[in-house]
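Below you'll find the structure, written out as structure tokens, and then a few comments.
In this view, the complex is presented without one of its protein chains, the others remaining in place.
Labels for the chains are A, B and C, by order of writing; each one numbers its residues from 1.
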């Protein structure tokens, strides 16, 4: 992430080419910076595509050389990019330990590891995480704001979600054990963990059908679980909906209290709920 | 779409039969216009049904002549209709390039193309898109208004949906690659793209079961993905719900009480709920 | 349905036993009436269970006589009950043509028809519809009120749901035809109607897996459809949620306007939105 302007001013002078490089690599406001991000995004997409294609047996056989070269080409480019980022960053260590910095590193490591350990080049798809950079290319702040509303809604629901998850896991263990006792090996319920896997597949309404009850009692139990899952699926949806209604209601308002600078006031509020100061009109 | 009355007045005179034709073909207010739309709708339905039936092997064998004739009959009728629309429209080019005009053209092209390229007559189902004309036959404005609320809710959620889709795609790529490494060919995970297809099938809770994990580790990963999908499915639902609550609330917001300036009245309110003053009409 | 008290007064005198019978059969306020409804409900449940059990091959073989007798016993009882209802009802024709009256008739017809047409006795499950009488036994008005809120929410959403259904059907036809062209017979897409069936199975996230795409292009199309279905499933949920929030907000309030007896006022309303009369305090 780019160092804020105020910090840059106070630091000692650096070689001008490093400043220029920084603007290009880390900047999002200049034309060069945006162009760099865009090219980078296309290359990430291309490199992920190469990893995907290489995993297809027929393509791997026929275009082995081409795909291998392309992958090593992208690895080389990303390695150079990573080094340039380290060189041009005002605070290299901070960048290296940041979320995006760690992903940038993870994007090149699997290729080198695959030289030592065979069969691990597929791990290179980890560079798909770099696609999250797309938010930098798009109108950054807008999308970050939306992501924050989503995250705030999720975080506000955390206690409810914890209660929900513990309940789900308990149901899965109990029903899993019951189905193991009722169905047995013939229908594929070969152990309690396998039964629990089936219970999760059923409760989430995925329903592969590789394991399915065949006895009358088993099917009755499964029916209860499904109707239950039907109702249970309503709970997280309801939680997130309710939080989004609330979070969204807060986010539309843009009114800042002149007294305490709080900014989440209801639409019909005339006074700040935090300090009692009169609010400006909406 | 019909040219508004005001525009018609200012244009030069045309042959009276073209005006009459325009009223019938493009009009929705006269009895003749409504009747034309209704007959057209029935014919579209019938022609789509013919295409569907023709794709059934047994019917194709037994009623080959009948179905072929019917399809060419409908193609001829729709071609004539298209020409008449071009002739009677005040602004033929504008009509030809409009959404409905392009669909009208697309509805007849596949039949003619199938003369040149064998096996493409099934593309004639594209005329199913003409079914969207149903909204013209029904109480037009009412339904258009509802569609607009739906669209407004979707458009307002676009940034949240983009954040959501990028996250989903990233999860699908990463989980797909992991499952490919963990499960391998034996369970059907023959390449990363296939694994990604499985991840989408699982995350959306469709769960065909043609590809399903068999190893312990794979099933644990799949369970995590399903619980995740369980939570993730809550996000778009929550987004749309929240937006609809707001969009619906917004659609009745336009009336301000002359007495107390309150502006949140129900759609069916005739008096202000805050001070009892009569409200202006919606 | 019982004739309201006011109407009864104005009618001519009837034999007292018919009045007594009416109170027992149609009444819900007396102890005898409630008891009759309860016994009836148990018998309906029992008779449905008998039909279900009779369809199980092993049970049908072993307990043929028992099950047949039980079914004819229930049919006889329900026939007697139907006749008694006709006899004791103040307005027999109105009862016979009411929703519950028609169901009462439908509950006994299949058994008699099965004497003429073999293999139709399973249709006797139609008497399961009589289970809806449970709402009469439970605290009637309360549940009817809840059902009305649900129905009002659904009816208010009808235009949105129509727009939604037409869109879904159009998607199903178009995608069905495309998959038929792309996949062909090998994967089970033997005709466009079959492909449409698959599209519905996929879009609703049911996903049996009896028909599933195998080609690369088919799987890509299916993935798009699934992600689409993911988003689309959010729309009806959002619609119903938004309507329930609105309908529910109205229903908690129990305040009746002294002027026009309207009873759906917002919580913060001080004057009736229908006639402007001041409302009583909540």
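Here is the rule we use: contacts are C-beta pairs under 8 Å (C-beta built on N, C-alpha and C of every residue); 3 or more make two chains touch, one makes a residue touch a chain.
Being a predicted model, the structure only gives us computed values, none of them experimental.
Undergrad: Among B:88, B:191 or B:237, which one touches the chain that has been omitted from the display?
TA: Considering all chains, including the one not shown, the answer is B:237.
Undergrad: For a quick check of understanding: of C:24, C:48 or C:221, which residue touches the chain that isn't displayed?
TA: The missing chain is touched by C:48.
Undergrad: Kindly state which of the options A:21, A:153 or A:242 is in contact with the chain not pictured.
TA: Reading the full complex, the residue touching the unseen chain is A:242.
Undergrad: So one chain is hidden, and I want to know which residue out of C:25, C:40, C:153 or C:181 touches that hidden chain in the complete assembly.
TA: C:153
Undergrad: Pick out the residues on subunit A that sit against the missing chain.
TA: Interface with the chain not displayed, on the subunit A side: 159-160, 162-164, 166, 169-170, 173-174, 176-177, 180-181, 190-193, 196, 202, 205-209, 212, 216, 219, 222-223, 226-227, 229-231, 233-235, 237-239, 241-242, 245-246, 265-266, 268-278.
Undergrad: When the complex is taken as a whole, what residues of subunit C touch the one chain not shown?
TA: Touching the chain left out of view, subunit C contributes residues 48, 51-53, 55-57, 119-120, 122-123, 125-126, 128-129, 131-132, 134-135, 138, 142-143, 145-147, 149-150, 153, 161, 165, 168, 193-194, 197, 200-201, 204-210, 233, 236-237, 239-241, 243-245, 248-249.
Undergrad: Spell out, residue by residue, where the missing chain touches subunit B.
TA: Its contact residues with the unshown chain are 205-209, 237, 241.
Going forward, only the chains that are shown with their structure count from here on.
Undergrad: Name, by label, each chain that touches both members of the pair subunit A and subunit B.
TA: C
Undergrad: Taking each chain's centre as the mean of its CA atoms, how far is subunit A from subunit B in angstrom?
TA: It comes to 30 Å between the two C-alpha centres.
Undergrad: If you average the CA atoms of subunit A and of subunit C, how many Å lie between those two points?
TA: Going by mean C-alpha positions, subunit A sits 42 Å from subunit C.
Undergrad: Spell out, as numbers or ranges, the residues of subunit C touching 2 or more other chains.
TA: Within subunit C, residues 205-209, 237-238, 241, 245 contact more than one other chain.
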